[in-house]
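All protein chains but one are shown in place.
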Amino acid sequence: MDNLISLWASSGIAQLQLGQLVMMSVGLGLLFLAIKKGFEPLLLVPIGFGTILANIPGAGFDAVPVYDALGNMESPGGLLYYIYHAGIETGLFPLIIFMGVGAMTDFGPLLANPKTLLLGAAAQVGIFTTVLGAVGLSHFGILDFSIRDAASIGIIGGADGPTAIFVTSKLAPDLLGAIAVAAYSYMALVPIIQPPIMRALTTPAERGIKMEQLRPVTKAERIVFPLTLLVLVAMLLPDAAPLLGMFCFGNLMRECGVVNRLSDTTQNALINIVTIFLGLGVGSKMSAEKFLNAETMGILALGAVAFCIGTASGVLMAKLMNSLSTNKVNPLIGAAGVSAVPMAARVANKVGLEANPQNFLLMHAMGPNVAGVIGSAVAAGVMINLVSGM
Amino acid sequence: MDNLISLWASSGIAQLQLGQLVMMSVGLGLLFLAIKKGFEPLLLVPIGFGTILANIPGAGFDAVPVYDALGNMESPGGLLYYIYHAGIETGLFPLIIFMGVGAMTDFGPLLANPKTLLLGAAAQVGIFTTVLGAVGLSHFGILDFSIRDAASIGIIGGADGPTAIFVTSKLAPDLLGAIAVAAYSYMALVPIIQPPIMRALTTPAERGIKMEQLRPVTKAERIVFPLTLLVLVAMLLPDAAPLLGMFCFGNLMRECGVVNRLSDTTQNALINIVTIFLGLGVGSKMSAEKFLNAETMGILALGAVAFCIGTASGVLMAKLMNSLSTNKVNPLIGAAGVSAVPMAARVANKVGLEANPQNFLLMHAMGPNVAGVIGSAVAAGVMINLVSGM
Amino acid sequence: MDNLISLWASSGIAQLQLGQLVMMSVGLGLLFLAIKKGFEPLLLVPIGFGTILANIPGAGFDAVPVYDALGNMESPGGLLYYIYHAGIETGLFPLIIFMGVGAMTDFGPLLANPKTLLLGAAAQVGIFTTVLGAVGLSHFGILDFSIRDAASIGIIGGADGPTAIFVTSKLAPDLLGAIAVAAYSYMALVPIIQPPIMRALTTPAERGIKMEQLRPVTKAERIVFPLTLLVLVAMLLPDAAPLLGMFCFGNLMRECGVVNRLSDTTQNALINIVTIFLGLGVGSKMSAEKFLNAETMGILALGAVAFCIGTASGVLMAKLMNSLSTNKVNPLIGAAGVSAVPMAARVANKVGLEANPQNFLLMHAMGPNVAGVIGSAVAAGVMINLVSGM
Amino acid sequence: MDSSLIAQGLDLLLYGMGTVFTFLTLLVGVTMLMSALVNRFAAEEIEVIAGASAQTGSAVVEPRIAKAIQAAIDQHRGRK
Amino acid sequence: MDSSLIAQGLDLLLYGMGTVFTFLTLLVGVTMLMSALVNRFAAEEIEVIAGASAQTGSAVVEPRIAKAIQAAIDQHRGRK
Partner (left out) sequence: MDSSLIAQGLDLLLYGMGTVFTFLTLLVGVTMLMSALVNRFAAEEIEVIAGASAQTGSAVVEPRIAKAIQAAIDQHRGRK
């Protein structure tokens, strides 16, 4: 009879709190978005599943390991505990993923037209105005964000998952779940968020601008570029060096042509393994007390604002460049500067085709697209530097 | 001369204890079974090799790392030390392997005929009667098993390697070597152990029963099933959630169709890497003092009993179901309920073909086969829950 | 304004020390050698890049994690800190790589002609005479090497990267960068270093010696050989068991034929992942204070000497064997005894073809080549044993 | 003490098998319900035959492998 | 305190965007310089078209896969 009571007492239903039930539904909702709606499934499937696991009452996925006085283990920690502390708290998983992303990135279009780096810079305006929005909400007592929270929320506007996770795990780990979910969800919503803004800020004539074909890029340029970027980062902005250093390392492995087996593993087995565990680890931070509050609503709202402002800034920057140069760019590719690789570039291409069915902007948009990755990593570095000193 | 003495003193022969020599032979014996006899080689090759490594006198594969007062390493630990403590003591390796097994499991036949879940339940009788046998041996003073030991021994009857390792590493880590070896050996011996029992408990007419073709299963069912199972586990039996949660996660990645690259890595690179280290880590627990004793003989004997009872229970359950329903099942597929995927299903198919050369039971037996995996994970959960409270 | 000062103060230029600048150039130089000159790129690309990363002022790649009194993390460590302490200080990465090398090694030519093991033994003379050279330099006050340093320097002559890293991380971790760079660089320079020595020590007639075709080797021999080697190591030289044990394990997985999926992963995803991190971790030890000193020059000079003496010893041993036996070996294959697999065997083949365009020595040279791997692992084991007792 | 061990073993048998059977019987019902609901509301074409996995045939081939195969075949066709 | 929060936000905006623009503008110049220097001194044939990766087509196919494909095609040809 005691056993029956013990079994019942340890059952999920007996221990279940409302918050956990709601969070499990949130997890199922994320899985629905990922599987049925195609929202960044590579991350949202593990995050959604991790959310459910972390909220199973009594399952101990988040359990802290217990050691006796001699250092022998009395009871092991939970799977998500180990994943979070080994891979996310240390920053290792986002950095390894950045290495993999580097190994998958083609800098060719950027090298053919380096001025598109400025579009990638402009789109980061969304990050910093969102920071201002977050501190504003806090100032007026609507929500309660510290400057570290605000900086982490802003980085959603970088439209770059690993960067957002890296910054948030350093500055505001309690917000990790909400910020990661917002970042990946909005990246998936880019085809819905961006086009109206792009159309509102451009004339049909501007959207129809044809760009000259990109020049060929040599292998030597491709090899030297990641090293150039690395040296510049090292000299000027060491705080961005972890992210951009690993990014450049991955890209150098890709382009140098002599370590293809390493590059191949980095792009496949390694990044896949780390993606699974990164997602589960982020899910482990999706607890009711951290997610089910007004701040999360604020984060979701501010994240959407960040994407909109970033998109608008990129388009406006392109128009500014056109007014200063005779070598016109199609302002639609400015929207790709938010990164969200390669989704935003595809959106630019699609909106461009509406205006002129013969105008293929995809390659031209890849330049600002990867520039946006560099831009938000730079923004992340400067944010970590400044906020740590505040 | 001192050096010569030092070299001799540190040689294996000078340090060798009889127990180590015997255990190295046991390791070679496991390799023989794995390589020459085909006994579950994916696990028994690493376990056998790990056994040899762990018993090399003076090689330090099991060495504990030494740190000075400031936390700096004075001497590193041995390879097997790190593997065991990082992957097995924490439970991480069995859970990751369960994720991989989930990604390799096809629930189609089970979904087409969910009643076969009952066969997977019945076959777990072997687990619990073996627990009773172990405590009986202890009660009569023949061997010395605690209730934690008995529970771990019983789980051999689950015919599921990672489950047995997961439970044993939590409840009775000293028995890990013997239990893992018994579990994998008997899984390999399924084609020898099961057929006589299956024939003894059935008539030729029963063995010849033809089952109707399985209905087609939709993709949506396949996607929703792991989530359904997960929610049910979460509500009723959180202690089974680590194993079944990871199993469902792997299966969802497989079936959802949007994360094929993650599923592919889970089924290949990731599970292979973890299998190698899991095997080596289990081998590190194969020391003479823990393996060369009467208890190990008892474990091997009880493990065989567990398999036999599990097989018989599955077959008898199928006969019971037939007596209650007009929709007949071939009782041979009940034997597949012990799991030992896919060996037990193949055995059912083979014995069925002997009775009726036109009767292909393989697909029908896959249902109870995967049900057996769920069944033994449930048994593991309830065992950990109850024993922890005793 | 304070922020501007903070940004400037944290910029690389403001913090840059001359040593770091030089070391970043060294890193770029290693990348140049790896990419443009093809010097062992699989290791030197990660080492070179790791060197640059470790020397970025203020980037914190080497940062030590900080915990508060309760054990909560206050600030995470750097990526290279974690890699070095988890994988290199513990010896895990070199051992896993040795497993992978074992899985890629074909012992067929060695089994067909086991006497070539003696050539692999002879070539290790380079290791120990170099130790003597290092202590000599120290004795005469030219440089300052302890016996542990000298032993680590000698192992460069083993021409085997993971062995050198394993020994050095145990005996003289401060020299790790210099020794790893020397080892891999000279392995890449084998086609330049060896031929003059080989020609100087042999007559054209000797270089033209044709060797009889190798006998076929059975699958059973291939399977039993790694186990034989393992047992011999276990009995006689347990200090070599970590390296040779993992090597034999990899080779057994390769040859046994029943765990091809494990062998495949070991040879691909696993060794690639570990190679990337091993290289980065070695790079993290390339700091100015440890690398930019006279000792490094001494290490580079002694390493070259070690390669030369090893090559000469192998060739002379072959000539000695010829003078004692009627079954002649081509003395050029003795040079392959230094290991540097498969480069040294190719060099022997090439120099042989110069003397006799019909004489293909490649397969014959593979025997001493893999014997050299065993030989230097044995030397490593005895070195660790003896030096630890000094 | 020892008889308590037997008692513990009996408890495990009783509650253990009870839980296993209860859980899996419940799962039978829930699975049937799930299938009925899903196939009614998802109303999707029945594209997969039981026993065949969701990932069969060329579906699991990575694009780069598929591309390589295609290239090889094109080359082969061209060579003839 | 709260107005200091706003001030901090403004500081972040000012110095943050300033750094991002300064850094990327500098990168534009440095990249152009790099390309000019590299293409002048490396004097290598222009083998890659912009937009196409360095690793395309059969280059990413591992040797063992390529070998398998070749074997399959040879076998196929032989079978005819």
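Residue numbering begins at 1 within each chain, and the chains themselves are lettered A, B, C, D and E in the order written.
Note that in this section a contact is a pair of C-beta atoms (placed from the backbone, for glycine too) under 8 Å apart; a residue touches a chain by one contact, two chains touch by 3 or more.
Predicted model, so just to flag it, every value in this text is computed and none were measured.
Engineer: For the chain left out of this view, which of C:Met23, C:Leu80, C:Leu229 or C:Ile299 touches it?
Structural biologist: Result: among the candidates, C:Leu229 touches the missing chain.
Engineer: Just name the one of C:Lys115, C:Lys210 or C:Lys350 that touches the chain not displayed here.
Structural biologist: C:Lys115
Engineer: Of C:Leu16, C:Ala54, C:Ile83 or C:Ala151, which one is in contact with the hidden chain?
Structural biologist: C:Ala151
Engineer: Even though one chain is hidden, which residues of chain C still touch it in the full complex?
Structural biologist: These residues touch the chain not displayed: 106, 108-112, 114-115, 117-118, 120-121, 124-125, 127-129, 131-132, 134-136, 138-139, 146-147, 150-151, 154, 214-222, 224-225, 228-229, 232, 236-237, 254-255, 257, 260-261, 263-264, 363, 366, 371, 374-375, 378-379, 382-383, 386-387, 390.
In the analysis below, only the chains that are shown with their structure count from here on.
Engineer: Just how many steps, at minimum, does a route from chain B to chain C need if it may pass only between touching chains?
Structural biologist: 1
Engineer: CA centre of chain A versus CA centre of chain B: separation in Å?
Structural biologist: Averaging C-alpha atoms per chain gives centres 39 Å apart.
Engineer: Averaging only over C-alpha atoms, locate the centres of chain C and chain E and give their separation in whole Å.
Structural biologist: 32
Engineer: Where in chain C do residues touch at least two different other chains?
Structural biologist: As it turns out, chain C has residues touching two or more other chains at 3, 7, 268-269.
Engineer: When you check chain D against every other chain, which residues touch at least two of them?
Structural biologist: 11, 15, 19
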